[in-house]
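Shown next, in structure tokens, is the structure this report addresses.
For this depiction, one protein chain was excluded, whereas all remaining protein chains were kept in their positions.
Moving on, here comes subunit A:
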């Protein structure tokens, strides 16, 4: 027999203690939002914002992100690129595909505005070198330049590039990249807290017998083993 000086806490006593703990709903919402954003559930995060009124990250970065999105949506791609670089230059440095799509969008806007010479120059100087590095970039570049070859662009096989949905597509790509960059250096907090719970229980085990939770999926309190 092992002599024990462990304090025994019954289920009733423990539940009383649990009831004294107040966890704020806003904080739980934030925790869930943090999980959705950091794990890349961008759409779910947006829905959750609407349904629970929880903002992602802080308001300032949302505003910045929205400004970038809006710039792309309204065709000011140069402005958008500048804003992204202001936020974090690494976003474009580490994401060649996104950068290419933004440049492609810029080309589309030049063509839309009838700036043919400028468009040609831009395509040859800025986009062609990137196309050499990557086959799919090259195909997209050729498709975009083809816009110049049609008189009635809207009804051409590449007319979809001029569509507003192309802007939206690029905008949401930038948006996702910024979101990722803002959370990328951080892991979600929830798994850490779950580990902390198991750790805290292990620590308390040394001094007391009390109702534990071992099944994280059901959060069931188990009767203390005495």
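Please note the rule applied: a contact is a pair of C-beta atoms (placed from the backbone, for glycine too) under 8 Å apart; a residue touches a chain by one contact, two chains touch by 3 or more; residues count from 1.
As a working rule, contacts and distances are computed from a predicted model.
Chemist: Report the protein name recorded by UniProt for the chain absent from the figure; options are "Ran-binding protein 10", "Ras-related protein Rab-10", "Mitochondrial inner membrane protease subunit" or "E2 ubiquitin-conjugating enzyme".
Modeler: Of the names offered in "Ran-binding protein 10", "Ras-related protein Rab-10", "Mitochondrial inner membrane protease subunit" or "E2 ubiquitin-conjugating enzyme", the one UniProt assigns to the missing chain is "Ran-binding protein 10".
Chemist: Among A:66, A:168 or A:198, which one is in touch with the chain left out?
Modeler: For the chain that is not drawn, the touching residue is A:198.
Chemist: Of A:31, A:87, A:138 or A:158, which residue touches the hidden chain?
Modeler: A:31
Chemist: Return the single residue from A:66, A:168 or A:213 that touches the missing chain.
Modeler: Among A:66, A:168 or A:213, only A:213 touches the chain that is not shown.
Chemist: Which listed residue (A:12, A:51 or A:125) would be found touching the missing chain in the intact complex?
Modeler: A:51
Chemist: Residues of subunit A in contact with the chain that isn't shown?
Modeler: These residues of subunit A touch the chain that is not shown: 7, 9, 14, 17-18, 21-28, 30-32, 34-36, 41, 43-44, 47-48, 50-53, 185-204, 207-208, 210, 213, 216-219, 221.
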